[in-house]
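Here the complex is missing one protein chain, while the rest keep their positions.
Order of writing sets the chain letters: A, B, C, D and E. Residues in each chain are counted from 1.
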Amino acid sequence: MRDVKRIEIVIDKPHEPAVLDVLRDLGLPGVTVMDVATGYGDRGARDGGELSDAMSNRYLLTTCTADQLPALTEAIEPLLHKYGGLCLISDAQLIRNA
Amino acid sequence: MRDVKRIEIVIDKPHEPAVLDVLRDLGLPGVTVMDVATGYGDRGARDGGELSDAMSNRYLLTTCTADQLPALTEAIEPLLHKYGGLCLISDAQLIRNA
Amino acid sequence: MRDVKRIEIVIDKPHEPAVLDVLRDLGLPGVTVMDVATGYGDRGARDGGELSDAMSNRYLLTTCTADQLPALTEAIEPLLHKYGGLCLISDAQLIRNA
Amino acid sequence: MDLLLSPPILFFFLGVLATMVKSDLEVPKPVARLLSLYLLMAIGLYGGYKLSASGLTGEALAVMGIAILASALMPLGTYAVLRLRLSNDDAAAIAAAFGSISAVTFITAVAFLQEADIPYSGYLVASMALMESPAIISGVLLARLAVSGSAKGEERSGIAGLDWRELGRESMLNGAVIVLVGSMVIGYATGEKGWAAVEPLMYDPFKGVLCLFLLDMGLIAAKRLGDLRRAGVFLISFGIVGAVVQGLIGVGVGWLLGLSHGDTLLLAILFGSASYIAVPAALRLALPAANPSLYIPLALAITFPFNIIVGIPMYHAIIRAISATPPT
Amino acid sequence: MDLLLSPPILFFFLGVLATMVKSDLEVPKPVARLLSLYLLMAIGLYGGYKLSASGLTGEALAVMGIAILASALMPLGTYAVLRLRLSNDDAAAIAAAFGSISAVTFITAVAFLQEADIPYSGYLVASMALMESPAIISGVLLARLAVSGSAKGEERSGIAGLDWRELGRESMLNGAVIVLVGSMVIGYATGEKGWAAVEPLMYDPFKGVLCLFLLDMGLIAAKRLGDLRRAGVFLISFGIVGAVVQGLIGVGVGWLLGLSHGDTLLLAILFGSASYIAVPAALRLALPAANPSLYIPLALAITFPFNIIVGIPMYHAIIRAISATPPT
Partner (left out) sequence: MDLLLSPPILFFFLGVLATMVKSDLEVPKPVARLLSLYLLMAIGLYGGYKLSASGLTGEALAVMGIAILASALMPLGTYAVLRLRLSNDDAAAIAAAFGSISAVTFITAVAFLQEADIPYSGYLVASMALMESPAIISGVLLARLAVSGSAKGEERSGIAGLDWRELGRESMLNGAVIVLVGSMVIGYATGEKGWAAVEPLMYDPFKGVLCLFLLDMGLIAAKRLGDLRRAGVFLISFGIVGAVVQGLIGVGVGWLLGLSHGDTLLLAILFGSASYIAVPAALRLALPAANPSLYIPLALAITFPFNIIVGIPMYHAIIRAISATPPT
């Protein structure tokens, strides 16, 4: 059981690959991605992607160490500025298989 | 990157609109809604809504400032008492576009 | 509004019942289960379970008291070692109906 | 027995079996939603089409009127009985579910009639559509009247604090009701030509889709059975006896009106079936204090299987028997 | 009016109605995806099959060439008009959507022709496939040219920093385009024999599936209407006037080429319809700064309903009228 930073990212589904690239480049150990049903934010309401992914979001959950955090936020911030969405950072303890 | 209160709400899907109204009335900046596959609580097990939404839940994730929190909890609590479900509050840091 | 430990577990869908048994045995008050769209970890990428659940994950959210935590982690750890997945523990405050 | 050997019923058993043996078989939620959407559209379009052919006869209007009355009034009796053992809201909720109808039971009965080459009239589909909502309103009113003038200042309880517009919306604008009524109107309006356009999807594969849907119903019903452990003998026997009593009233009405064999059977099924889709969805909002783990499993895991396995052939036999002696 | 009384259109109205009355009716996302996947496959296979029968005539090649040009060039005009009121990226995005096509509108027009027993040629389906992407490229180029040489050092803006490979991918490899083109090629390659194998799924239930899909389109379109509150009169009227102007160009082209009634109608619909599936999906990547809550609702909630309710019968009448006087 070790301390980690718990990272949540909500992003337009079309831009999810860009976020995943960032996580991989930083060598993060893993990620869990979930579909977002609906939501709203500065850019108005989002649908569930009935017709295309253009208006639908995805939710990503990942973890990193305290030292990895600055690099992560620095890499994510421009994406959020360009594409919208958000990133939530909180403290947690992680149990993993070894 | 600013400190926020991270709010999670699980509610019967039929009552989701009531919760969203509360969030809008409080002028919260946004929300992310996800489908709940299954779950159980005091009122027993829930299904995934195969036949109707009567027995299915939804998961809402939102954020607010420390000063908004009391108003939010005060507005949410009666809904939870009447309809069941839960609300989890934790501390987090938020990165948003501007 | 009371302090709780907020528990998140990601596990192969076929092993979800084993985890739910653990939670029930510990008498945890409830759980919320969500589908995982995709993800990756030490054992490589996971799909959304298009063909079977063999390669798909599920996400479980539950809560427990600080005293229940040791028993929970002790019961969950062997499952994670055997089956993979992860468990995240963080602090939160809970609002429930009563 | 022929009906028991029909694929749809056997797939229901297969679903029950799969749950019993803890198989991981599951029909994804969106698929279940698609199947019920299809079945409602198909039966609505067909009923409307048949109605456009036969026209709104006096018989049709009479039966439809009686159907509305039955849906609105039957809950009064069942509520009284259920109050003997249940809380006010639970009794009202179950009364509403049994006053309303189960479209899938009706559809299974239609498939039974098709197998047996027994004709039926389009206005029975209209009657089904008309029976969905009145029972919901009656149930809510019963629950409210009971607490009226009570000390509780809770704004929602009591007939006074009742939001009629809201109640109308919740009882009549449920998705299932909209699709059924809408499809019927469309089938009626477009008649022969419209039916020809949709028939290849909405009629031919109908029984096959019913197999898929009943497979899922079996899976779900068996899962829900567990919830009834807490329910007790009284409730479970009500799920059968209450249904049969209401079903026999339907047989009687059909007999008195001199309806055809098929129409009488469908009327019995409408009276004797209980809603586990439209009504629960509405009651979560209109009667949140009623426990869905009581009225849903009862309608879904007791009354529904009873009707498609025992009820349909039973009413079939009874109607054949009495049809020998028409009312004088 | 006959088309308005056709089941698909009526189901669209039903969907709109359900949203208006705040019903909880919804078509799950995966189902909506399945329905549009089916419709694209079905129309693609059928078009390819018809093309394999008729062969690639000179007329076919001419129309297909003109279709590509129209998709690429029409955005220039609309962009100029839209710039009067809109931001650079929004104007370019809307111009792209209107230069491209709406497969569902085309499919609804095909169903209309089938109802009226009016023949049409397979190469119109090919033209549809060919028109999806050029408008996207034009739109992006317009947006980039406008900012070229501007001070902004933002790497993505400006024609210089343009990643052509990426743009090609995003405009031509969208899922909807792949399925439509792929199905057409498969239908063409397998011809008579292949069509015989898929016809029971891909042709007979076609109109019925269209009913289901338009029901969902009605639900979604009505929901999106709200987004247009902020859009203003200019944009909303563009959604109709712009569409009609482009549609009439299509009628003119068909008339000059002496195309058949059915082919001219479909060409008008291709020119006059706006994309709310393929184009938005591509623009989220290629023009992220353009606001999807503008161009999607406009194409989906204004232009699409206008076309299937007013546009199709209107062009139908116009073509009948002018077809009396062929070009000399």
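Throughout what follows, a residue touches a chain if its C-beta (ideal position, glycine included) is under 8 Å from a C-beta of that chain, and two chains touch if they have at least 3 such contacts.
This is a predicted model, so every value here is computed, not measured.
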| item | value |
| --- | --- |
| Where the missing chain makes contact, among the chains that are shown | C, D, E |
| Identified contact with the non-displayed chain, of E:197, E:241, E:256 or E:317 | E:197 |
| Residue in contact with the excluded chain [from E:173, E:241, E:256 or E:317] | E:173 |
| Per the touch definition above, residue among E:5, E:37 or E:81 touching the missing chain | E:37 |
| Touching residues (missing chain, whole complex) on chain C | 12, 14-15, 43-45, 47-55, 82-83 |
| Residue ranges of chain E at the interface with the undisplayed chain | 28-31, 33-34, 37-38, 41, 45, 169, 173-175, 178-179, 182-183, 186-187, 189-190, 193-194, 197-202, 205, 281 |
| Residues belonging to chain D that touch the chain removed from view | 5-7, 10-11, 14, 17-18, 21-31, 34, 111, 115, 204-205, 207-209, 211-212, 215 |
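The definition used in the following text is that only the chains that are shown with their structure count from here on.
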| item | value |
| --- | --- |
| Chain labels contacting chain B and also chain C | A |
| Most distant chain from chain B, judged by the mean position of its C-alpha atoms | E |
| Greatest separation from chain C - chain, by CA centre | E |
| Mean-CA-position distance for chain C and chain A (Å) | 19 |
| Distance between chain centroids, defined by C-alpha means - chain D, chain E (Å) | 41 |
| Two or more partner chains touched - positions in chain D | 29, 33, 281 |
| Touching two or more other chains - residues of chain C | 34-35, 90-91 |
| Chain-to-chain touches, reported pairwise for every pair that qualifies | A-B, A-C, A-E, B-C, B-D, D-E |
